[in-house]
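Omission of a single protein chain aside, the complex is shown with its protein chains in their original locations.
Letters A and B mark the chains as written, and numbering starts fresh at 1 in each.
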Amino acid sequence: MPQIFRRTFIAGLATLALGGMATAQTAAPTDTSIVVASTTSTQDSGLFDHLLPIFTAKTGIAVKVVAQGTGQALDTGRRGDADVVFVHAKAAEEKFLGEGFSKVRKPVMYNDFVLIGPKADPAGVAGTKDIAAALGAIVAKKAPFVSRGDRSGTHMAELALWKTAGVDLEKARGEWYREIGQGMGAALNTASAMNAYVLADRGTWLNFKNRGDLRISVEGDKRLFNQYGVMVVNPDKFPHVKAKEAQIFVDWLTGPDGQKAIADYKIGGEQLFFPNADQPGA
Amino acid sequence: MRAEATILPLELDRLRFEADGRRLIDDVDLVVARGGPTVLLGPNGAGKSLLLRLAHGLVAPTSGEVRWAIGGGETAGRKRHAMVFQKPVMLRRSVHDNLIHALAAAGFCRSDRAARADEALARFGLRDHAGRAARLLSGGEQQRLAVARAWSLDPEVLFLDEPTAHLDPSATRAIETMITTLRAEGRTLVMATHDLAQARRLAARVVFVLGGRVVEDAPAEVFFDNPATEAARAFLAGELVW
Partner (left out) sequence: MDEAVVSTFGFGLSDPALANLLQIVGLSLRVTLTALALAAVIGLPLGALIGISRFPGRKAVIIVVNALMGLPPVVVGLVVYLTLSRSGPLGALGLLFTPAAMVVAQTILIVPIVVALSRQTIEDLWGELGEHLRSLGLTDVAAVPTLLWEGRFALATALLAGFGRASAEVGSVIIVGGNIAGFTRTMTTTITLETSKGDLPLALALGGILICLTIALNAGAFAISRVGARHAG
């Protein structure tokens, strides 16, 4: 009998392995799903959890979101591993277009960045509106500042703001400037633990729960504007790209239904993203 | 035992075995023909076990040759010589399944295995233990199973390496009874032992081994009554010979 048992045991192992592989592959309806490489801010803010069920219910197309930093998301598109990229760093997106990885970029929505800081406010910038002045004050006081440091859209925006503030980061860099090379949430967690300033997108901040002593220090400056764009990965470069479904997604996102769904997303009554697909230059 | 082509005689031809620069078996010539038990007698470390392993094919000689009358000691594609070890080797399964495993490994066809296993259990009084875990048997029971297992393979030649060295007197008696049964069936036994009394009880022929050499090779009664060499006389007198 144990002979039989042993055979069964070995056969069972093999079956489990093969069967597992098979189910692992067939688990999703791959023919009606697209992969969207997007940013941690859209995911961590909860926007996709709100948008995607509406889209899928309407079109039957499942959307698989891989949330990465903007730089990494664009690279995922460059490797052909996504059908759509949905990110927020206009200059990097235009470079992506220029390289031919997509044919068209469409603006989708914007939100804004906010400067988050500790209640103690060592740089004395709380409640001000001028982001350049605030950053200057942080450098002057060498108040702790957490940077994403991960080539994300937020990181690129932060670097641009330092330039606007006339700060040469290479010279000013010191103990106070902490580059963590991680996502928005991790940066907020770090800032919360160290009572440091950090630049965050408003959506992630509103959805963030581990705030500790952190609060919004600076908001409302036009230069904190954060534009999101969407692109279908060029099917001429990657024939497997599901261009048709991807285009349906982009059209919905930038059309009236998608734009309304974006505007409807609120946390605690506060709107997180502002649709602006109708502004061609955005 | 079935009457078919015989693998005997077994010839060891100038057999030599060296390890780490030491010569453990030194130019041994030996012929085993069909007949009564051949006992390899000698003190510990004389090379008796090694000689059995060389003959059984578990160890390859450094030089020399082990020759069976029929190539490899096989008939009809099946090895016709088996071995029982000093320390019984039991698989982690039941007594019955230990037999089945050996029969399968030795190439017995599926339909024969159960019948042979049952016969072995019945013949050697192990039927009541059939379902027990082999490794939980007593030392004596394990060795009985080991002999029964070897028997089930229907060997023409059976090598036994000090099969009772670790056993108490009653278990030793049980094993010796089994050995007598095997001999009565016409199987040719080659057994290593350092136990003089056991050699007297079982041997038809004594091969006295010392320092890796065959020192004396004689019918048992000749060896015990009238040893030809000084070394054998000393061993029989109970004076240790190394």
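Brief remarks on what is shown
Going forward, a contact is a pair of C-beta atoms (placed from the backbone, for glycine too) under 8 Å apart; a residue touches a chain by one contact, two chains touch by 3 or more.
For clarity, every value in this text was computed on a predicted model and none was experimentally measured.
One of B:A5, B:A19, B:A33 or B:L91 touches the chain omitted from the figure, and that residue is B:L91.
Residue B:R135 is the one among B:R67, B:R135 or B:R173 that touches the chain missing from this view. When you scan A:N207, A:Q227 or A:T254 for touch with the missing chain, the hit is A:N207. Checked against the full complex, the candidates A:V66, A:A133 or A:M194 give a single residue touching the omitted chain, namely A:V66. As for the chain not pictured, it touches chain A at residues 6, 10, 13-14, 16-17, 20-21, 23-25, 27-28, 30, 35, 40, 43-44, 48-49, 64-67, 78-81, 182-186, 188-189, 192, 207-211, 238, 240.
Across the interface with the omitted chain, chain B contributes residues 53, 56, 58, 78-79, 82-83, 85, 89-93, 101-102, 105-107, 133-136, 153.
Everything below uses one rule, namely that only the chains that are shown with their structure count from here on.
Chain centres here are Cα means. That of chain A falls 77 Å from that of chain B.
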